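Notes to accompany the following structure.
Removed from the display is one protein chain of the complex; every other protein chain stays in position.
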Amino acid sequence: MFNLAFLIPIFPLLAFVLIVFFLNRNNRVSALTAVGGILLAGVFSYGVLFEAIGRGGELAKHPESFSLPGFFTLPTGKETFFVGWMIDPLAAITLFMVTTICLMIFIYSIGYMQHSHTDAQGQHHVTDDPRYARFFAYISLFAGGMLGLVISSNLIELFLFWEIMGLCSYLLIGFWSVRAPGEHHIDDAQTVRAKFAAIKAFLTTRVGDSVFFIGIIFLYIHAHDLTFPVIFTEETLHHLAKTEMLPGVPWVTVIALLILAGTIGKSAQFPLHIWLPDAMEGPTPVSALIHAATMVSAGVYLIARMFPLFLTAAETHGPVMQVVALVGAFTALFAATIGIAQDDIKRVLAYSTISQLGFMVAALGIEAYTAGTFHLITHAFFKALLFLSAGAVIHGVGTNDMMNMGGLRKKMPITATVFIVGAIALAGIPPFAGFWSKDEILGHAFELGFGEHPDPVASAVFVMLAIAAFCTAFYMTRQIFLTFFGEGRDHHAFEHAHESPVVMWAPLAVLAFFAATIGFINATPLGIDFFGKFVGEYVLGIKAHMEHTPFNPLVAGMSVGIALTGIALGYLLYGLRPLKHGQRDPLMVLGPVWTLLRNKYFMDELYGVVIAQKAGPAGKTGKADSVRVQPGLLLMFVGWLSEVCYAFDKAIVDGMVNLVAALGRALATVSGWIDKTFVDGAVNLVGVVTEEIGDGLKLIQTGRVQNYLLLAVTGATICVLVFFLIR
Amino acid sequence: MSTPLVLTYVGFLIMAAVAICGGLIAVSARNLIRAALGLILSFVGVAGLYFVLEAEFIAVVQILVYVGAISILVLFAVMLTRGLMRRDLSAQNSQWIAALVVALVLFSALLLVATGTNWKVAETKIAGDLIPKLGEQLMTTYLLPFEAVSLLLLAALVGAIVIARE
Partner (left out) sequence: MIPLPFYLVIAAALFCVGLYGALARRNAIAILIGIELMLNAVNLNLVAFWRYIKPASPTMDLAGQVFALFVVTLAAAEAAIGLALVIAIYRSRDTVNVEDVDLMKW
C-alpha cells in the first residue's frame, strides 16, 4: 500500500487537470470529478492508515521512503534529488485527516457554491456561482498540494507543494474579487476587499516563505541533502550542532529559527497573523479547508516534520524551543482576546484558528510532540465543522454580522446543533475532542512549569494558554448566543434564513461525529494512548526522549473549570438577557480595552503606517480600480533608500560604465580608421593593380590567330637565338 | 651510277632556285591562282632536291601528292571562294612588316645554326634498290606509326566531309 501512496496527491491533481482542460463547461460533472478525485485519494489514504496501524511501532522506528526512478529526479550539481515520498505514522494520520475533511468540504461546496436570491416578482432562484467549475478545480489543486506536502520525503518537494497551496490560497481568497454581471450575493465593496485580502495573504506569507527558503538553502549547504531520512540521522544532526555560524551559535539553531519563520507565515503566528482574518473574504468552504483545517496547520506539520532538528537545536542550549513556545503561547492568548470583541461570525473563528494554532506551536515548543500533533488532528475536525456551520448560517442569512443574526436555532436546527457540538469541542468540555488534546497540552506545560524543576518559560506558557482557553470558551459562548439564541435582530435576514440542503448538512453531521469522538484515540485519562504510542514514541526513527505525561486530575479539573467559567460568563452576559435590536454589546463597559480588542490591537493600522495601507475611495461605492496602495514608513524609507541607490547607480556606476564605453568607442574609432586606411588600402591596392594589369594585358587578346602565331614565333625565335648563343 | 660533282652542284642550285622562287611567288602573288602555281613550282623544286639527295621514292611521292593532289585541292578552294577579296584591299595584313622582320631574324638564326654547327657528316654510297626495304620497314619497324597515320588520314577525311558539308 505504501508504495502506491504517491497516487494520493495524483488523484486530486488529475481532477484539477481534467476540470481545467475538459470539463469546465459542465458544473455538475466538474464537481463530481473533484469529489471523485478526493474520494479515491481518501480510499488510498485509509488504506495507508490501516497498514500503518497494522505495522505499529515498527513504522515509527523505520519510516518507509520511496523514490520514483528515472527522470523524476532533480540534479543539483553533485547530488541528485529523487522525487519521492515517505510514510510515517504522522503522515498516515494526517492523510486520513486531510482526505476526510477535504471530502466533506468538497461535498458541502456542491451546495454552498449555489446562491439563492429573490427577484422583483418574489420568485426564488437558485443559481450556480459563475465560476463554479473553477472553484472545484482550485480546491482540487489545493488538495493535491496538501496531500503532496504530507507525503513529501524531502524539503524541496515539501516547499513546492507548500507554494502550490500558497497559490491556491491566493486564488481562492480572491475568488470573489471579480463580480460577474447579475451576481447578487456579493457587492462591489466586497470585491475590493477580496482583492486586497488575497494580495495581503499572498505577500504576508511570502515573507515567511522567503525566510524559510533561506533556511532550506542553509540546511542544504551544511547537510548536503534535503531528504528527511538522510538529514535526520545522528551524524548529520551532530554535524549541524557542531558547525557554528558565529561563535556559540551553531547552524542548527539558525536553520531551525529560519524554518520557524515559514511556520509563522503559513500558520499565521504573531506577527505575521494579519492575513488570516482578512482571508475570510474567500468562500466559506475555502476558509474551512485552507484557513482552518489544512493549509494553516501545514506550518505546524512542518515543525513536527523537522522536529529532530528542533530537538537538536534545543540540546545545544540555543533558545529555539523557547522561541517556538513563546511565539505559540503569545499568539494563542493574543488572538483569543481579539476573538472576544469581533462581530463577524467568520472572523471570530479566524482568530480562534490563530489562537488554536498557537496552542499547537506552543505544545511543540515545550516538546509535547504527541499533544501538539494530536491537537492538530482534533482541531482540524471541529474547526472545519465550525466554519462550515458558520458558512451554512451565512448562506441562509446572507450576512456575516452576528449583530444581524439571533434566534436562528428555530430556523436552522441541524446547523445550530452541529455548531454547538463544534463549539463545545473547541471550548474543551469532556468528552468532546478538544478537551483531550487541549488538556494534554496544558498538562504538559503545567508539568514542566510547576513540577519538580520549574521552567519559567513553561510556566509562562501555561499561564498564557490557560487564559487563552478561558477566552476561547467565552467567545464561543458569545457567538452561540448571539447567533442562535434570543430573537432575530434583523427582520429581513431572519425571514430569509432557511435550513441548508442535505448536501450541506450531511457533511456537517459527519464532521460533528468526528469532532465529538476523535479525541478518544488518545484519551489518556481513560487509559487510551493509542495516538501517543502510534505517533509520539519515535520521531522519524529517532527516539522521542520526552517523558510520557501522566494524567493529572488537578490539571484536567483546572482546564474543565476554566472552560466552564468562560461558558458561564458568556451565559451571564449574553444568554440571560439576549441582545435586542440596536442594543449595545455588554462588553463595551470595558471602555478602552474594548476599543483595543475591537481594533485587533491596531495591528493592521500599525502595519499600515509601517509597511503599506489601502488608500482611496474604498467603501460601498468604491470600485476596485480606484483603490491605491499607500506606502508606509518602512516602504517610504525603502523607497527613499532605493532613490539614493538609484542616484548613486546612475551617477557613479553608470558613469564608470559609460566612461569605459566612451574609451572603448574612441579606441575603436582609431582602430577603425587604421583598418580602413591601411589594411583596406592594401587590399584595394592589390585589386586595383590587378585590374590595371588586366586592362593592359587584355589588349593582346585580339582574337586574330595570326597575331598569336606571330607572338609565338617571335618567342620561339628568341629561344633559338638564346639557345644557340649561350651554347 | 655516279654523277660528276659539278653536275650535281648545277642540279642542286637549279632546283634550289626553283624551290625558293616558287615559294616567293606563292607568298607574294596578289592573285591566288598565281600563288597556287608558284606553290606547284616550289613543290617541283623540292622534288628535284630529293632526286639530288638520291631519295627517288620520296621525290615521286612529292610530285604525286603535293603537285597532283594538294595543289589541285588548293586551286579548287581558290575557285570556290573567288571574287571575295576586295580589289582595293592589300593582300598583306596590317602586321606584315613585323612578320617580315620576324621571318628574317629567324632565317638569320637558322643560318647561324646551320653553318655554325659541326655536323658529323658521314659519306656513304647507296647500293641497291631502297624501295622494297622502305616497304618492308613500314610494315615491320614502323607499323604502329603507319597505322596511326592511316587512322589520322581517315579521321581527317571524315572530318573534312562533315565540316564542309552543307
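The letters A and B name the chains in turn, as written, and every chain counts its residues from 1.
The rule we apply is simple: a residue touches a chain if its C-beta (ideal position, glycine included) is under 8 Å from a C-beta of that chain, and two chains touch if they have at least 3 such contacts.
Here the structure is a predicted model, which is why all the values come from computation and not from measurement.
Chemist: Could you pull out which residues of chain B are in touch with the chain that's been left out?
Modeler: 5, 8-9, 12, 16, 19-20, 23-24, 26-27, 32, 35-36, 39, 42-43, 46, 49-50, 52-55, 57-58, 61-62, 65-66, 69-70, 73-74, 77-78, 80-81, 84-85, 89-96, 98-100, 102-104, 106-107, 110-111, 113-115, 119-124, 126-128, 130, 133-134, 137-138, 142, 145-146, 149, 152-153, 156-157, 159-161, 163-164, 166
Chemist: Going by the touch rule given at the top, which residues of chain A touch the chain that is not shown?
Modeler: 698-699, 701-706, 709-710, 713
Note that in this section only the chains that are shown with their structure count from here on.
Chemist: State, to the nearest whole Å, the distance from the C-alpha centre of chain A to the C-alpha centre of chain B.
Modeler: Computed from C-alpha means, the inter-chain centre distance equals 117 Å.
Chemist: Would you pull the chain B residues touching chain A in the complex into a rising list?
Modeler: It is residues 93, 95, 98-99, 102, 105-106, 109-110, 112-113, 116 of chain B that touch chain A.
Chemist: Under the stated contact criterion, what part of chain A meets chain B in this complex?
Modeler: It is residues 706-707, 710, 713-714, 716-717, 720-721, 724 of chain A that touch chain B.
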